[in-house]
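A protein chain is absent from this complex, but the other protein chains hold their places.
The block that comes next holds chain A.
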Amino acid sequence: MADPSNPGRNEVTARRRNAARLPLDGWERSLLVLLVLLVAGLCLSVDGFYPGFAGFLALTENFLPFGLVALGLTTVILTGGIDLSVGATAGLSAIVMAELWSGLHVSIWLAAVVGLLAGGVLGAVNGLIITRLRTEPLIATLATSFIYASIATALAGPSPPAGFPDAFNLIGTGTLIGPIPLQLVLFSVLALLFTLLLQYSTFGRRIVMVGYSSEAARYSGLRIDRIVLSAYVISGVMSAFAGIVLAAYYSAVRPDMGDVLLLSTITIVVLGGVSIFGGEGTIAGVVIAVLLLGFLRQGMLIAGYSDMVTTMLTGAILLGAIAIKNILSGRGTGLAALLTRIRGRRPATTGSAAE
C-alpha cells in the first residue's frame, strides 16, 4: 500500500508537535500584546499607576484572588461544565476557617488547612450532585451556591471574626525577595502547576477529552464521573484558597466576600480563550486575562473613574474580544455558529469545503 505520491507520510516521525490542536494559539499572543499596550498606556497616562516597581507589583494584590478562582474554574469549564458556586465556596470556607480560629481557638494555620479541605468537600458535593443525580452543572452549582452562601451567613453571625494574626495576614499583604508580593509568588507557582496538570499530564488530557466529547471519552474507556468529580473538587479547593487569601488581605471575613468573584472569573476564563463548551483553552491565556482585566480595573480606579464605568468597560471588552475570536475562528463559544445560522444555512457545495 506504499504510496510514493504522498510525501507527507515519511516526514511524519520528523514533525514536531505544533499547536494544531489550538487553532487560536495566536489568541494568547494577541492578549499578551494587548496587556503590554494596556500597562504601558496606563503607566504613561495615569498618574499614580506606576508609583515605583514595588507599588506597581503591589497592585496585583487587589486582583490575584480572582486569578486563583479562575485557575480552578478553568478546570471545570474545560470539562464542559460550569461552577457558579465559586464565590459562595470562597465565603463559606473563609468563614469556617475564621470561626474555628475565633470560636474554637484552633491555630489559624490549622484552621486555614481545614478551610481548604472544606472547599474540597463543597466541590465534591457539587461534583457528586452533577454525576450521581445527573443534574446540569449550571443548575446544580446555582442551587449549591445559595445553600453555601446561607450556611456562611448563619455561621458568621452578626459580627464575623476579624483581626487575624499578623503572620497569617502576610499571605494577603506580605512580600518575598524584596518587593514581590507573596500573593504573586503563590499565583505564579499555582499557574505553573495548573499548566503542567491540565496541559501536560494524563489527567489534563482526560479532562480535555471529556470536554470535547464526554460520549467519545466514555467509549474510549474513561471514567467520566471520576474525572468530572475531581474537576469540581479542584475548583472548590481553589475557591477556598482565594477566600483565605482575601481573609488575610482584609484581616477580616464576611459571608458575602466571595460574591464579587463569580462573574469576574467567568469573564477572565472566557476572555482567556477557554471555550465555554469545554475542551479548548490554555492556562497561559487565563493568566494573561487575569493580568489584563486586573490592571485595567486598577488603572481605571486610580484614574478616578467610578466602579460603574470600569464594569461597563469590562463588559465591552469581553463582548468585543469574543466577537473577534468567533469571527476569526468560526467556532469557539458558539456565537459564531449562531451567526452562520442567522445568515442562512447553505447546503454544502462542491469543492468549497475548506477542510
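Rule of thumb we're sticking to: a residue touches a chain if its C-beta (ideal position, glycine included) is under 8 Å from a C-beta of that chain, and two chains touch if they have at least 3 such contacts; residues count from 1.
Please note the rule applied: contacts and distances are computed from a predicted model.
Hidden from the displayed complex is a chain whose UniProt protein name, among "Multicomponent Na+:H+ antiporter subunit B", "Autoinducer 2 import ATP-binding protein LsrA", "AAA+ ATPase domain-containing protein" or "Short-chain dehydrogenase", is "Autoinducer 2 import ATP-binding protein LsrA". From the options A:F53, A:F146 or A:Y200, the residue with contact to the unseen chain in the full assembly is A:Y200. From the options A:V208, A:V233 or A:I322, the residue with contact to the chain not on display is A:V208. One chain of the complex is left out; on chain A, the residues touching it are 1, 3, 6, 8-9, 11-13, 15-18, 20-21, 196, 200-203, 205-206, 208-209, 212-213, 215-223, 279-280, 347-351, 353, 355.
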